[in-house]
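The other protein chains are all here in position, but one chain of the complex has been omitted.
Each chain gets a letter, A, B and C, in the order it is written, and its residues are counted from 1.
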Amino acid sequence: MSIDYIFAIPLVPLTLFLLLGILYKRIKPSVSGYIGVLGLLSSTVLSFVAAYQYFFVHGKVNGVYESMVSSTVWMNFTPTLHIDMGILIDPISVMMLIVVSVVSLMVHIYSRGYMKGDEGYTKFFAFLSLFTFSMYGLVLATNLFQIYIFWELVGVSSYLLIGYYYTKGTAVAAAKKAFIVTRFADLGFLIGILIIGYYTGTYDFQTLTDPEGSAILNWGATSFMGLSVITWALILIFMGGAGKSAMFPLHIWLPDAMEGPTPVSALIHAATMVVAGVFLVARLFPMFYFVENGFALNIVAYVGAFSALFAAIIAITQTDIKRVLAYSTMSQLGYMMLALGVSGYDGHEGVGYMASMFHLFTHAMFKALLFLGAGSVIHAVHSNLLKDMGGLRRYMPITNITFLIAAMAIAGVPPLAGFWSKDEILVAAYEHHKLLYFVAVFVAGLTAFYIFRIYFGIFWGKETAYAHPPKESPLSMTFPLIVLAVLSATVGFVPFSEFVTADNVGFEAHINYPLAAIATLTGLIGILLAWAFYKKTSTLPDTYARTFGSFYKWAYHKFYMDEVYLFVTRKILFRQVSERIAKFDKKYVDGTMIGIGNKTVLTSTKIKGLQSGRVQDYAYGFVVGVVVLALVFIYLWTN
Amino acid sequence: MDILSLFIVIPLLTISALLFCKNLQQSRIVAMIGSFIQLGMSINLIFSYFNERLVNSDIMVFTRDIVWFKPFNIHYNIGVDGISVALLALTSIVVLAGVFISWKIKDLPKEFFISLIVLSIGVYGFFISIDLFTMFVFFEIAVIPMYLLIGIWGSGPKEFSAMKLTLMLMGASAVLLVGILGIYFNSGADGGPLTFNILEIAKVNIPFEAQKLFFPLTFIGFAVIGALFPFHTWSPDGHASAPTAVSMLHAGVLMKLGGYGVFRVAMFLLPEGALHWSWFFIILSAIGVIYGAFAAIKQTDLKYINAYSSVSHLGMVLFALLMMNATAWNGAILQSLSHGFMTALFFALIGMIYERTHTRDITKLGGLLKVIPFISVIYVIAGLASLGLPGFSGFVAEMNIFVGAFSHEEMLYRITTIIAVSAIVVTAVYVLRVVGIMLMGPVKNQTFLTLPKVTWYEMTGIFLLLIPIIAIGVAPLWISNMIIESLQPFLHGVL
Amino acid sequence: MITGISIYEILTVTSILFFIGVYGFITRKNLISILISIELILNASVVNFVVINKYLYPENLEGVLFAIFIIAVAAAETALAVSIIISLYRQIGSVEVKDTETMKY
Partner (left out) sequence: MERILFYSIAIIVIVFALASVASRKMLRSVIYLLFVLCGIAGLYFMIDYNFLAAIQLTVYAGGIVVLIIFSVLLVHHIELELEIAKFPKQIATGLLCLSGLGVFLYTLYSYDFHVIENNMTTTTQSIGEKLLSYEAGGFILPFEVVSVLLLAVMIGAIVLAKGKQKSKTN
């Protein structure tokens, strides 16, 4: 199977970006929208062709889906250590291609309606194309350095898109925060890469993740401060992944990133970029699993579980619907990490890995749908806040129904997509560790509760007095909603475990009925509670908020994580370190240099009196000199 | 006339042509043509270098040797390898861009362009010399016009800054001269005649005691102009007072003389001394990297921010040079190039912003993206390049440095590498801070709404600098191959 | 040559004279006094020329001739100095050293 045509998939959006970026002023907005959609459509078609060819035409070789690589040297470090640029085709990258293409295409179509009349319309599509290109590059990367390169590029696209409304102070701050927090995480990633490159002498994924390869067997044994060097590297790399995937404690940028336009939130901060961390761990999964019996993998599992719980609790208390969705994203990403963390490698052992990828896949669909639905609502009422909404089901029927489908999907109502993937995760967790399982089930209940809380809040409840009666969004916006709703309802039936597994062999997944029943029940309880609380205006929420008192307050303030970070950055790093250094530089370093100059001037002022211009003084000095010299010479000659 | 001497002769011709110019129009055209020919020549040099390399495997090619002071065996001895070719190209691009940026210079245009070109003679001469003494002479030629350029055409406390800059660099030169003479008087250690020729000296085994003594002198002498902590303080004041084109040339090219000199003289001729002292200077330069970045966060003057960022970036160059392996050296040279283009671009943009808004204080600026979109977008791009975004030259350079430095055997060096790596976060903070405050947000001052658009000559200057940044960043292989090939003799010399 | 007087004695006298001249040159504050001191110094050295000629190389005349030249030059010098002093006096109304310190620094 020739894979060279796959190069076209990322190159199309790159061309679009350059085209739209350079012709920025000279292109009509309506035209640029069409160009963007058409370009993405071709990429999407190619992605589907690639998936079809890879899974069905090429199929398994010796019982596994083999990885295919086509790459060229981009830069040499040493003759053996180099950065390659190319594409790596294996089940997860093909799956990611589909995810990115579908969501990106839908967002492109949606944006044509959502961004209509915005002065930066062309710019917006250019940035979207840049992002799509980078994301393709990331998922197709053949080696750690290539993934790092595109990792940075998606970061910067995200920065540009969050700061899209650049005259708005909060958007600027959010963009900056997102970039710097992820950059900090990338520092860990980069150091991890350096360590791996130094010890194993390669960045190539295929060499690194070979379970019989030297990276895992030999270097896994070299230890540093009690742990294997590779484990250290993996922990640091996971730090990078945690930054992108908003894991606790590096999640603080994600809620703020909702300042960007809603389609951006749907594409970048819900469906694609934020799963890059999960993808990275999955990419290096054999290393995580085999080196030191999965020490690093355990960290992944616990961080994931904690983040899932933490974010779900916060999500309940937030009043901005996009923030609720953001915390929900974080929670679901935690789920995926948890699934990876509890996974094994061979055959059915690897159910966690499979479940994680499956959840990534389904989550991309229904979370994008939730965001686009929320965007449609925001478009209609011009506010993000729950209190400005209510009773919208009468005005926006399509949005209502699609949103409901998405909400049921994320709550795990059978037979929608979320049910299937979440079930697999619970199975994996149950088999690994009971505590993680209970956390996961609890989070499932919370998820159902908070998502139906906003659903009822938006579409039911008391009708707010609207200045302009809200209208259903135009077709360009509802069409993607319908497509995604259909997908959210149906992708659960894809026999995912046949295609994407840790060892690329594939197995047959079965539903574990007791666990599925428990999960579904929990979800339904959550939904019913939300029904009771929020279907009609009632005093119940306030009562319970008061019951929980300070805990509610903490959750409402996101457990003061922002404040902690602000304290560390502003008070310690800026005030204490940076300002001190600036002062130190001015006062001491520069002061020393200027001091030397001043001392020279001072000395010269003092000794310039010697040059008095009085011949008598010179004569005096001359005679003194003669006498002294004469005495010296006499002394020397007589001895 | 050989191809390299033309690099000295053509600026001289340009200067003599400038002497006959009467006004701004004439002088800028002449200066532009002169620099344009230079640029053409350096591009030509790159191609002829590749052709020459196919048949000639000497360390230096296009050499020429003329005695100009027999008693001390001083020669006008020139030649280039891949590193100097790259730096010559950098110089000619920055000079041409500088001429474009000074298109509307008000006072004494003729004299301004003459000084600018004298400066470029010094730089060209420095990069092509293989004779230590000649190199030193060109070094001084490059430093002296700086005083006039800042003192006459500068702004703010220009006399003070000019004097501070010149005095500190002269002080460094004094130290450097001692180092060079030390090398010279030890060049006969194997029984041969005393010589200033770098290639000859490299073959001599200079006694370890002498190396130990003269390495720090030579290193510091060169590193002061490369803004080594704690001798960097001339740079913020100097840059802040200098006119735009001078800042560009100074930060873009002149500060590179430091790194190049350290590499070509201190490391190449005194390898054992370098090994002996490297730990000390590595710590200094690693401090410089972090320190410069942190100091940049708190500045409010655009030029100060950039000056401190230069301290940080050039600290990286010295840091990499001391790591003594091909990857890090390659990174150091690439970083020199990349920083040269990037910082020149920055200063050009700052000049344009200043010309329009009459302030460089970022707290007074805001929302420029709305009023001067082109300049602001390029500023964002330059900022992203500066924080090491892939696709720009900075990333390529930094990755080479980090990978090279990290592959050092000793744990101390690897720990300092990690410290230096963390500068990428701090860099992001100060770059984005400026972008956030100055370019984004609401328009702070209503008078900004009527700012003039970018002009053709400004655009030309910008693109001259931007294209190489992207070219190196997207396709680094050819240039890094050219450099690595030239590093081989040095590697054999050192290891 | 003077009977009974050794060259040491004469040279001692001229040395004393010389240093008296030096003392005067340094301590006096008036241009004319300085001129006088210079004459003393000159005379001390002229005597040395003559005496050494007489005592050590009596058959030669170089010392005497030099003495004559020195006297001639001294006369010239004095004439010039006096005219400078007078011209200075006309210009600044003083011949004190402290009033002529304009070559300072």
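Simple rule for what comes next: contacts are C-beta pairs under 8 Å (C-beta built on N, C-alpha and C of every residue); 3 or more make two chains touch, one makes a residue touch a chain.
The model shown is predicted, which means the values in this text are computed figures rather than measured ones.
S.K.: Going by the stated contact criterion, tell me the shown chains that border the hidden chain.
M.R.: A, C
S.K.: Touching the absent chain: which residues on subunit C qualify?
M.R.: With respect to the unshown chain, the touching residues of subunit C are 1-13, 15-24, 26-30, 32-33, 35-37, 39-40, 43, 46-47, 50-51, 54-59, 61, 64-65, 67-69, 71-80, 82-87, 89-93, 95-96.
S.K.: If the missing chain were put back, which residues of subunit A would it touch?
M.R.: 620, 623-624, 626-627, 630-631, 634
Methods note: only the chains that are shown with their structure count from here on.
S.K.: Highest contact-pair count belongs to which two chains?
M.R.: A-B
S.K.: So what's the Cα centroid distance for subunit A and subunit B, whole Å?
M.R.: Those two chain centres are 37 Å apart.
S.K.: When the centre of a chain is set as the mean of its C-alpha atoms, what distance in Å lies between subunit A and subunit C?
M.R.: Subunit A and subunit C have C-alpha centres separated by 98 Å.
S.K.: Residue numbers in subunit A touching 2 or more other chains?
M.R.: none
S.K.: Within the complex, which stretch of subunit B touches subunit A?
M.R.: 164, 167-168, 229-234, 237, 291, 294-295, 297-299, 326-327, 367, 369-370, 384, 387, 389-391, 395-396, 399-400, 402-404, 406-407, 417-418, 421-422, 424-425, 428-429, 432-433, 435-436, 439-443, 476-477, 480-481, 484
S.K.: Across the complex, what residues on subunit C touch subunit A?
M.R.: These residues of subunit C touch subunit A: 22, 25-27, 34, 97, 101-105.
S.K.: Inside the complex, what are the residues of subunit A that reach subunit C?
M.R.: 608, 611-614, 616, 619-620, 623
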